[in-house]
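Missing here is one protein chain; the remaining ones are kept as they sit in the complex.
Now for subunit A:
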Amino acid sequence: MSGTTKVSQHPDRADQRSGFDEIHVLWISEGMSCDGDTISMTAAGQPAIEDIVLGLVPGLPKVNLHNKVLSPAMGGEDFLAPFRAAARGELEPFILVIEGSIPNQKIIQGDGYWTSFGNDPDTGKPLTLNWWIDHLAPRAWAVVAVGTCATYGGIHAMAGNPTGSMGLADYLGWDFRSQGALPIVNIPGCPIQPENFMETLTWLLYHAAGSAPPPPLDHMLRPQWLFGKTVHEGCDRAAYYEQADFAKDYNSPKCQVKVGCWGPVVNCNVPKRGWMSGVGGCPNVGGICIGCTMPGFPDAFMPFMDEPTGATFSAALIRPYGAVIRRLRGITNMAVNREPKWRHAKAELTSGYDAHWRP
C-alpha cells in the first residue's frame, strides 16, 4: 500500500486511447534540493495535482503518484516498494521525476555519500541517489528534471561548492533517451512556477495516452512554449525601458535593470503568467529577475543587486530614443486627457450634429 489512495472510477474515455491506461509517477526529491519544487507543485490550481490523481482530466491515463511529501504511506519499505519494483523491472510504465542536483560521488574517497534514498536491503548501507538514477533512468518511459537544481545544477552547483553537484543531463548525458524515446524533459525554475510544471506533466500524460505528440523542447530541453520568450518580453515594466525610464532603487515602479534585473536576457514566462493563478511574479511586482531558470544560475547573475554587465551599454543606447519618445508621448498624453469642447451645459448644441448629413 504505497503511493496514492484508491482511485475507484475507471479512467475516462479509455476506449479512445491508443497509449497507456495507467502510469506511475516515481518522484525522487533526494537530489541536493530543498523539496521546494514538490511544495511549489502543490500551489498549482491549473491543473491541481489532485485533479490529475483523482482522474478529473478526461483522456489521461490513471496516474499513481509516488511522492514522499504527499504519500499516504508511513514511509520506509511501504513507500519504497514501487521504486524497488521499478528498479527490478517489475513496474512499468513510469515517469521518473528527479528533484535536486546530482552530487558527484566519484570525488569521495571510500564509503561516504552526499545524499541517499533508503538503504540496500542486503547490506543496510544507504543507497545513493546516483544508484537510483543508474537503475531507474534506463527503465523509465520518460524522465523529468524538475527545478533548476535538477535541470542544470542550480544553487548547490555554484562556485565553491564542496559536493561537485550537476544537473541530471550532465549526469546522464545530454543525448539520453528514455524508453519512450524522449530526451530528458527539463522544467527549470527555482522553484518551478507551479503551473509550468503541472502543464508540462499533463502534456506528457496526454502523450502517454497516445493522444498528443511529445512536448516540444528547445536545445536546453525546456518546453518551448514556456521558455521561448524572455522575462522582459512579458514584463509590464518593459515599457519604462523603452522610454529609458529606470528605477534608481526598489521604491520605484519602473524598469529594474539598473538595480539588478536580468529580465532582458532570461528565458522565463513568470511576469506574464504571474506566480500562481496570475498573482505575484518577479520584476512585474518589484522583484529583480535573478535568472533562476537559467543554466548559468546563480553565478552568472551575482551579485544579484548590481546592474547586470551589458545593461549599462544597452541602457545608454536606448536613452536618446527613450527620452524623445517619452517627451512626445507626454505631449500626446496631455492632449488626450482633454475633453472635446462640445461637451458643455450651454443651451446650444455644438457637437456638429446634422440631421440630414449624407456622405
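Please note the rule applied: a residue touches a chain if its C-beta (ideal position, glycine included) is under 8 Å from a C-beta of that chain, and two chains touch if they have at least 3 such contacts; residues count from 1.
FYI, contacts and distances are computed from a predicted model.
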Q) Out of "Nickel-dependent hydrogenase large subunit", "Indolepyruvate oxidoreductase subunit beta", "ABC transporter ATP-binding protein" or "succinate dehydrogenase", what name does the UniProt record list for the absent chain? A) "Nickel-dependent hydrogenase large subunit"
Q | Residue, one of A:Phe20, A:Phe94, A:Phe117 or A:Phe227, that touches the chain absent here | A | A:Phe117
Q: Spell out, residue by residue, where the missing chain touches subunit A.
A: 4-6, 30, 32-40, 42-43, 45, 48, 50, 53-54, 68-76, 79-80, 108, 110-119, 125-126, 154-156, 158-163, 190-191, 249-251, 253, 256, 270, 274-277, 279-282, 285-288, 290, 292, 298, 302-306
